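For this view, one protein chain was removed and the others were kept in their places.
Note that the chains take the letters A, B and C in the order they are written out, and that residue 1 is the start of every chain.
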Amino acid sequence: MSIIRVGSELKYDVRQATVLLFRIAAANTPHQKLISEQLHFNPQLQVETLDLGSDGNRAHRVLVQPCKLQITYEATIELAPEVGNSANLNESTSAHIPADVLPYLNPSRYCESDLLGRFAFEEFGSLALGYRRVQAICDWVNQFLDYTPGSTNATTTAADVLLMRTGVCRDYAHLAIALCRGIGIPARYVSGYAVNLDPPDFHGFIEAFLDGKWFLFDPSRLSQVNGLVRIGTGRDAADVAFATINGNAALTQKSVWAAHADNSSPPAPDLQTAISTA
Amino acid sequence: MSIIRVGSELKYDVRQATVLLFRIAAANTPHQKLISEQLHFNPQLQVETLDLGSDGNRAHRVLVQPCKLQITYEATIELAPEVGNSANLNESTSAHIPADVLPYLNPSRYCESDLLGRFAFEEFGSLALGYRRVQAICDWVNQFLDYTPGSTNATTTAADVLLMRTGVCRDYAHLAIALCRGIGIPARYVSGYAVNLDPPDFHGFIEAFLDGKWFLFDPSRLSQVNGLVRIGTGRDAADVAFATINGNAALTQKSVWAAHADNSSPPAPDLQTAISTA
Amino acid sequence: MSIIRVGSELKYDVRQATVLLFRIAAANTPHQKLISEQLHFNPQLQVETLDLGSDGNRAHRVLVQPCKLQITYEATIELAPEVGNSANLNESTSAHIPADVLPYLNPSRYCESDLLGRFAFEEFGSLALGYRRVQAICDWVNQFLDYTPGSTNATTTAADVLLMRTGVCRDYAHLAIALCRGIGIPARYVSGYAVNLDPPDFHGFIEAFLDGKWFLFDPSRLSQVNGLVRIGTGRDAADVAFATINGNAALTQKSVWAAHADNSSPPAPDLQTAISTA
Partner (left out) sequence: MSIIRVGSELKYDVRQATVLLFRIAAANTPHQKLISEQLHFNPQLQVETLDLGSDGNRAHRVLVQPCKLQITYEATIELAPEVGNSANLNESTSAHIPADVLPYLNPSRYCESDLLGRFAFEEFGSLALGYRRVQAICDWVNQFLDYTPGSTNATTTAADVLLMRTGVCRDYAHLAIALCRGIGIPARYVSGYAVNLDPPDFHGFIEAFLDGKWFLFDPSRLSQVNGLVRIGTGRDAADVAFATINGNAALTQKSVWAAHADNSSPPAPDLQTAISTA
């Protein structure tokens, strides 16, 4: 159990009446409890809170008239992850994957697991099944890609980065997800806050479904999984953009922060420790 | 209100222990009531029924040992669609799209609305908003593409068919969905049975979200929307394959049928009539 | 006949021994005669001049040690194009296309005419054959695309811009070439200088093979075809990059200019006038 403080500040130049949808609030789940939370809009606005599915994900929607808009979010989170022994975590067989998990086996816009199925099988098909196989995929992705800010864009897919061998956290996540799905392991994209991310920003990582639970992995290795605070989950980044804009508004400033409450940095989980917060 | 009888028969050569997931059963909703239904597996198997979400979609999952497998499905459906006047159906503004509809604005594997946004706006952005705009998109897709069996495959996307200008019902649906999403109209893929489809087969068509409801469209024009029986809905065809195979099984025969109960063919709905069964 | 003065100045920061290949010198052909020409490298270098094929194209190759490199090119050109009456120019039938022109019917890296064949036929297959059909393709491309600097990059293809509907002169040229080839008209990419280009830069346009000659077209409409000075020709932009760098050198400045000798701007050729300088 640990306490994490997260926050973000966004500024927009809104040039006409615009609908903005924000996915910046930490999810509230049994394993990730909101101790306190503040969301401020300046100017003040009528804010609609949308519950997105069963994973505690939320979005906030506002209709904004032309203005300089500032959004500030701050939250204190108690992280009480379920901890498993990675050596004992098996893959769920296709006969036992629950109905609501099935969609995370399907290919999605940025994770073309249908194209990469053979690739995934050739590279990872003969490894022992279980948590360690997902870890092997994440390790492989981490080795295979060069982390290069600016090398990719919003339409870059897992197949693209497999060819280009470069990307950012979003791309690392997409490729790892596509490879997991390609060998029959449900996997999904998680957006969130990450302690000690450098440079600080919203982060993208993944969850894989093993032994009936969703376990966290960060293929980019830019954060420790015990320092991740979930905002939202989706099939890929398309589902969890931190802001969706309908109208005309330009982001002019973005600050993001996350830290352990006492500014201590707990050690990274050892290789035995699997962490689930879903 | 009308009565439709639908059915399908599938045969597989199962060569090793295999998990099969079928999406062939008609959805059971207030507007599409199951009067009777029979699903037979030969040899007999323990069948798990999966409820897939809130739209009455179901899947059936079986674990099969090596055998010659035959699946027969038959159902009698009472279709009681909600009927709207197409001239009065408006688009839902982005401020009012419900949370559970939002994902159908996102790009998906076979509907790259992110890539086609400008295309959609240039072609359809200046048309009057509403049902008629979706109809215009479907008409355009129908004119633009050549219907050519065998011209595309399971990995073909909306962007592909926009370039190649040829496809089958699945591709027509994907392109229409991508263009709808591209101009901000939620749209999704529907698999189902279709009366008078020639040659008979499972069919793929679409729903667009207008004035708070999902309305049916068939961009392929191979069927009338008052003769469509929903099996499942998804972001695109990836979500509603009629069979998903994990193991080793080959489809050796497929028959599909659908007819109005009295074998009459009611006239196609006129241009004023919008039909919703979701 | 007209006199055009062209020039360019490039500066590089060369960080290690690097081989640079420049394609910035005007081609010297019967219809585009070099009256005078100066090419300076600072520091002075041993320059190898490469003759590239039969169209008067040249490249200059240097091996450069770490330095601040400056290249200045200036030339005075007498343009004596062959002028045809566009109404009388027919397409060459496939039985009569010369051997050295055949490759320009094949798809190339940025002009996927194999993918776009049906598209080309559906849009342009029923038009009267001849120069006017190429003009119709260029008009269509010009209408279809939005000119947006920065919207595309060095790997963007004709298929990409057909989907995205935006690009720069290079992309306009690629799409027009792909559509020409798609209906059986040989077409190629031309890099060059263009009078009155705004902002001034190297330009990309096309040639189509009609009645046994290569005729000039500018799908971007950013220049008049009687103000174009050819540097090189190729299957697409891949063949005529103004600089190819092997080593480590960064472009730090680029200036390009082109003007009629007396700074007059002759009127654009009328619709009857087809211009060939190859």
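Here, a contact is a pair of C-beta atoms (placed from the backbone, for glycine too) under 8 Å apart; a residue touches a chain by one contact, two chains touch by 3 or more.
Predicted, not measured: the structure shown is a model, and the values here were computed from it.
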{"item": "Among shown chains, those touching the left-out chain", "value": "A, C"}
{"item": "Touching the absent chain when the full complex is considered, from A:159, A:173, A:194 or A:275", "value": "A:159"}
{"item": "Among A:51, A:146 or A:262, residue touching the chain not depicted", "value": "A:146"}
{"item": "Absent-chain contact - pick from C:8, C:86, C:108 or C:277", "value": "C:108"}
{"item": "Residues from subunit C at the interface with the omitted partner, ascending", "value": "19, 21, 50-53, 59, 61, 63, 93-95, 99, 102-103, 106-109, 111-112, 114-115, 154-155, 184, 234-235, 238-239, 246"}
{"item": "Contact set of subunit A toward the excluded chain (per top definition)", "value": "115-116, 118-119, 122, 146, 159, 162-166"}
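Convention: only the chains that are shown with their structure count from here on.
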{"item": "Reaching subunit C from subunit A through chains that touch each other, fewest steps", "value": "2"}
{"item": "Distance from subunit C to subunit A - Cα centre to Cα centre, in angstrom", "value": "45"}
{"item": "Inter-chain centre distance, subunit A versus subunit B - centres from mean C-alpha coordinates, in Å", "value": "30"}
{"item": "Averaged-CA centre spacing for the pair subunit C and subunit B, given as whole angstrom", "value": "47"}
{"item": "For subunit A, residues contacting two or more additional chains", "value": "none"}
